[in-house]
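With one protein chain withheld, the remaining protein chains of the complex are depicted in position.
Chain naming follows the written order as A and B, and within any one chain the residues start at number 1.
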Amino acid sequence: MSASTTQSGRGAARRRALTGRAIFAGPGLLYITLFMTIPVLLVLVYSFFQRGRFGGIVWEFTLENYVRAFEPVYLNVLSNSLVIAGTTTVFALVIGYPTAYAITRLPKRWRTVALVLVVLPFWTNFLIRTYAWIVLLNSEGPINSSLVDAGIISAPIGLLYTPGAVIVGLVYAYLPLVILPVYASIERLDRQLIEAASNLGASRVRAFFDVTLPLTLPGVMIGAIFVFVPSLGNFVVPELLGGGKTVMVGNLIRDQFLEARDWPFGAVLALFVISLLVILFAIQAAISRRINGTGKRYAAKQVTHA
Amino acid sequence: MRRSLTPSSVKKTGAILATAVSAALVLSACGGGDSGAADLDPEADLTQQSLTVSNWAGYYPEDMAAKFQEAVGAPMTITNHATNEEIMAKLTAGGDSGIDVAFVSGQFAQALNEAGLIEQINAEFVPNLSNLYPEAQELAYDPGNKFSVPYAWGTTGICYRSDLIDEPTSWNAILEPSAENQGKVTALATERWLMLPAQKALGFSANTTDEAEMEQVKQKLIAAKPGLLAYDDTTFYSRLVSGEANAVVAWDGWCNYGTAENPDIKFVVPSEGSDLWADTMVILKTSKNKEAAHAYINYILDPANHAWVAENILYNVPNKAAMDQVGAALAESYPPMGVTPAQLLEGEGLVDLGEAGPLYTKIATEVTSS
Partner (left out) sequence: MRNLGWLRVPFIFTYAFLYIPIAVLVVMSFNASKSPFVWTGFSTQWYTALFNNELIRQGFINTMIVAVGATILATILGTLLAIGVSRYFRSAIVEAYSLAPAIIPDLVLAIGLLAFFALVGVTLSLFSVLLAHVVFGMAFVAAVVIARIGQTDSSLEEASRDLGAGVVTTFRKITLPSLAPAIIAGALLVFTLSLDEFVIAYFTNGPTTPTLPIVIYSMVRFGVTPEINALAALLLLVSFTIVISAQRITRLTDAV
């Protein structure tokens, strides 16, 4: 094959790649840019301008919206939200991790069934799932009445309209999002490593904490982000299960856009949520990179030391 | 695509956005209120106009659209909003909301008018305006009903279970509940009515913009929060029915919904006084069906129709001719429907807060997130 034909072959390949990119990826990437990237950039732009008295934007540059976010009332909402979203994440992991672990121990046929059963409730309307808890936690509802009937409590207790109710609602909403990635990471785990560890006399608990848990940390992190971030932005659960007494960032953002008509301030709050997401993903990526290296190395060292 | 993330192209996107943005600014600056009444065509064929109306959910007879079309000929769609704030956000978002007639409370109609978003009412096309009580033609937010027409009016008070507790006489029954009522009272959540009980209990105006007064209001409301079951402006009366709550802050008409299900549910206006609110109908500037919109308002003000509305929503309507027909009968089951306009006027009329709006918003956040 002469040099010139190779050249033209390479040229054709490049042309084909470019045509392929344009035809296949072009429309989609354009669409995402138009309907996601530009809107999000617009939120960024708005955050630097002033609100109009009747809503909308007054085009005068200001940093006041950022300053306002540091007023005690809003810091209080932010820290409340972080606590509630954080607690939700911890509960979801504490329930979700062992469940995911249990699923990996099932016979293969049942594993699929178990996973589908985890996902199914997730495909039902989110509002209705939240509504179910209004019914369950109500002072006249089944939980209270069975506790009274059983003589555990003498009168119905206030379960609904508390931060606890909000956390239960959020865990319920996002639990599947923890179980799936954790399941995937445990499943992918090299069983031989764990067996090696236990062959070497490590107790099951040791083996779990030294090998399994560190190696599944990337999956845990993904699950944690999938619960934490949407919990932070959720405004329906605090409203319906918190009785308006628990205010989270999501409520604040919703209110700025749909009630107070203060778009610039709402934009600042939204940017806070987005930056938190980016930071968390960066941490996740870092952990995942380290584990892929050190985790395996650690286990290998244990094995070779034997 | 990687290139699109470089700083220079970000700058370029910024420049394009800024251009688009300033164009929008110029366009929006061309708006602004004018005082002339709507220029209408008396010969307009109403059957060719189709009307979209946004009202509160459950605040109109269910067959309203069908009845209206039958009577006037214009097809009508009714959509719902849950709060004033929700419909305001839609109306002020820019562009055509697709709504011809919106139902908003008086102080919001006032704000919409100042923003230049609503049409002046052409009284020639609404002859039934004369059916309104004289008092209802001089309400504080819009004397002379120039840009809004009242649909229902009333006051805010405490709705309670008379079989479970004594009649509350003060707003403090909600703000400082007795031991038996701890966690068994609710307050309204929308800003103006969230503030009202504390404003009145402290002896302030419901329209106060004084920061020192509002600071006291805030402290009182924060102190009241632990005693509340919830903030609630949509389901409070059913909480009384189910027994979740003993006493709730309520608009008079919605208390009647509770009374309808349980006659032991009663309404009282606390001794410190309360507000006079009016829910109004306004016509959007963007409406392309203004003749039909006027016809709709006139249709509502027809005595028989407004009486039919009152019987359905159990709120007082500011229509003398209509209340003369049904008021006495309704008051037998629902005492709040027996109040006279003079009694209603004892309440303080709510008006738009102007520049103090954000202060209320912020205090509302401080209270609910405390």
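Assume a residue touches a chain if its C-beta (ideal position, glycine included) is under 8 Å from a C-beta of that chain, and two chains touch if they have at least 3 such contacts.
Note that this is a predicted model, so its numbers are computed, not measured.
Looking at A:N138, A:T162, A:S185 or A:T246, the residue that reaches the missing chain in the full complex is A:N138. In the complete assembly, the contact with the undisplayed chain comes from B:G98, out of B:G73, B:G98 or B:P358.
Contact between subunit B and the unshown chain involves residues 1-2, 5, 20-21, 24, 52, 54, 57-58, 77, 79-82, 87, 90, 93-99, 234-235, 238, 242. What subunit A contributes to its contact with the hidden chain is residues 16-17, 19-21, 23-29, 31-32, 35-36, 38-40, 42-43, 46, 56, 95-96, 98-99, 101-103, 105-106, 108, 112, 115-121, 123-136, 138, 140-142, 145, 172, 175, 179-180, 229-230, 232-233, 235-236, 239-240, 250, 253-254, 257-258, 263, 266-267, 270, 273-274, 277.
Please note the rule applied: only the chains that are shown with their structure count from here on.
Here the spacing of subunit A and subunit B, counted between their Cα centres, is 38 Å. Of all the residues in subunit B, the ones that touch subunit A in their complex are 1, 4, 10, 13-14, 17-18, 21-22, 25, 28, 83, 85-86, 88-89, 92-94, 111-112, 114-115, 117, 183, 189, 225, 228-232, 242-244, 355, 357-358, 361-362, 365-366, 368-370.
Residues 25, 29, 33, 38, 41-42, 45, 53-57, 59, 73-74, 76-77, 80, 138-140, 158, 160-161, 243-247, 252, 255, 257-262 of subunit A are the ones touching subunit B in the complex.
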